[in-house]
Each structure stands twice: as C-alpha cells, then as structure tokens.
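Note that one protein chain is taken out, while the other chains of the complex remain in position.
Up next is subunit A:
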C-alpha cells in the first residue's frame, strides 16, 4: 500500500482537546429547565416511568422542578437511582423514558427532555454539601461487593443506607467501572464520575479496595467466609476478537482498551491513528469513533456488518457519530487485515446484503493506521469457575432478587442477563441490596429469637 504507519499523540493543541472533550450537552439553565418542566403534562401512571428501568417517578420530579423544589426533585430521582446524575448523561433516553413520553404522540421527536431535566435536578444536589439520605444505625452486617461499576455502587449505597458495612473490591485503582473507564469522556465531563462516587460514598459505611482481582488477589470463597453476603457486579471483562491470525499486529486495538486508556490519561498523551477504522455497531463503537475523531484523527470510518436498524447504538448515537465527522458504512464484514512489518495498514471488508450474506468476491479495502474492534463484550466466567455458580448463555443466572445459585451470593449488572445499560445495572444493584438487606435482617431476627 506504501502508506506510512501513522499513530501519534497530541494531534491537536491542548486547548482544542479540552474543548473537544468538554461536556457534549451542557446542562439546562434555570430558564430552560423551567420552560421544559412546564411542558410535562404530569401524566397519571406515566408511560415514561414504566420505561425507566429504575422506575424514577418522572412526573413527580419534573413537577418539583416546575415548582422550584429542587431538593424534592433530586431526592425523588436519587431514591430510585442513586446514579441518577450519570444516567441523566449516558442513558439512551430516546429508547427509554423519552420514547414513551406522550408528547411524542402529538409530535414525533418532541418528548419532554426528561434526561436533561434529570441532570438539572441532580446537578443541583451535586452542588450541595448535604446528602439527601441518612445511613441507618449500623447492623453489624458486612457485605462484600465485587466490581465498583454502576451495579456495585448502587448496591453499596443502598446497603450502606440500611446500616450494613460494605467493602467494594475492584481491579481498577479507582471506583466507577464503565462510568470511569468505559463511557465517552464528553458524556461525563468535568470528572463527573468521580464527583458522583464521592457523593454516593458520603453516606458512610462504604470502603473501596482497588487493585483487587477476583480469582487472583481475592476469591469468592474467602469473601463468603469473611462477609455475610457477596454481590458480584463484575461486568463483561472479555472482548470479542475478529478471529484473524495477524490480529495482534500493532495498531489493532480493542475499542474498550482504547477508551479506557483515554479515560485514564491526559488527552494529549493518548495515541490515535491518522486514519481509524472502527468495527462494530454499538455504543462502544460510536464512543470510540467520535473520541478518536476528537483526538485529531483525520479519517474515521465506522463499519458495521449489518444495517442501521440492526445497530445496538441508537439512531441518536449514530447521528452523533455522523455529525461528528465519522463515516458510517453498513453491510460490510471484516475479511482480512493488511499489514506491513507487524503494523496494520488497512482492512478488507466483504460486502453483504440482508438476503445473500457476505460475498468475499465483492470487497473493499479501507486504509488504516488504527483499527478499533468493538464487536461485543463477553462475560468471562474464569474468576468464579471454581465456585460452581450457575452460568447460562454466557451470563450469571440470577432470580428476580439477584440471587445466584450460590447461597448468600448475589449478582447484577452486565454480568447477568438483560439490557447492558447503566440504568439497568443500577436497578440490579439496588434491588439486590434490598434482597440482601431482607435476608440479613431475617437471619438476625432468627438469631435474636434463638438467643432469646
């Protein structure tokens, strides 16, 4: 191909990078929030609530914003969803609450901006020095949580609120999980993930232990010994591979790793290719593509093997990519990588159709200095292999209360079945916390009865 391999840091001046990674959708002003809140019909048995995995009482909090009761608005949100601030920023509201807003029945795409209003209310809370919830008297019960992502954090907060002592273990140095390491930086700008965790932890009774790797530095068996209950919010630690022999060449990266590096480093020190090809059709693909562009990549192509309607990224996400200078191509499946001296030079795709599959004879090649793979994340059961917890279809099996097949062990979030959404993880963590609380309280009552 003759083109030189070109991956570099600092393609843009720092001031430009700062702008590119600033808040993608700044919060509403007081006036905007008041106008938007007044649009809400205050529906009875509102469809938006049903569409929210955490069942936030949306009409109630919007009414509270309209009446300038921001303490009430934020508490209404946070009592259902303690990560309501980050959910307000990262939720695909267009397929959740806002999709069901009755305003869309009057005019398509004119839902009340529920996410923006939620952010307005929770931002108010974040600027207070108080915590809206009080920790109950200590129960003396200890719960271990593995994974400091949204599921683990939500579980921890609810347990701490009920008076239990919680320790969260995570392989990373900082808590937050995908909020800290996996979401596009401009969605949670100004260090919001960390600020939200500080707020969440301020209830007390929660300890964080970083650098703890399940199956290596800690084991489930030990945790079960030392704690009264365990919650697993260990997410999806594996990524799918393209399956090419030469996939290990320089310039071919997992999008997840690319984003994690970006979120953990100074922007001017994140290497990015001049020409980047992202493979995949989900939010990770979009986040990787747009962030690569905003780091200064010249040409970004997102290639998805099927059509727009099949993408797991929403249409809003897809348009976000397209309006950010990402070329999106459909119906193309990676065929082989072009390499030179152990570095990627391009990637060849077979064209496909809904009816006929992919035709290796009908192909095209995209030159690339960097190929980011975002073709799916998978649950890796190795850390709990020995523990004989039931895993089906690649996810930990849990009942409606988050109970795994192993007594005293609960799980939730992406490592269990269901939508892989932050907001769903929060619900799982919260609900498992309630189930753990009920179990721990029942056992303490039994013990008290036996002692008496």
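Just so it is clear, a residue touches a chain if its C-beta (ideal position, glycine included) is under 8 Å from a C-beta of that chain, and two chains touch if they have at least 3 such contacts; residues count from 1.
Convention: contacts and distances are computed from a predicted model.
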Name of the absent chain as recorded in UniProt (options "Decaheme-associated outer membrane protein, MtrB/PioB family", "ECF RNA polymerase sigma factor SigW", "dihydrouracil dehydrogenase (NAD(+))" or "Transport permease protein")
"dihydrouracil dehydrogenase (NAD(+))"
Candidate in contact with the missing chain, chosen from A:9, A:24 or A:43:
A:43
Option touching the unshown chain, where A:19, A:106 or A:221 are the choices:
A:106
Looking at the whole complex, which of A:12, A:34, A:242 or A:417 touches the chain that is not displayed?
A:34
Tell me where the left-out chain touches subunit A, residue by residue.
34-35, 38, 41-47, 66, 102-103, 105-106
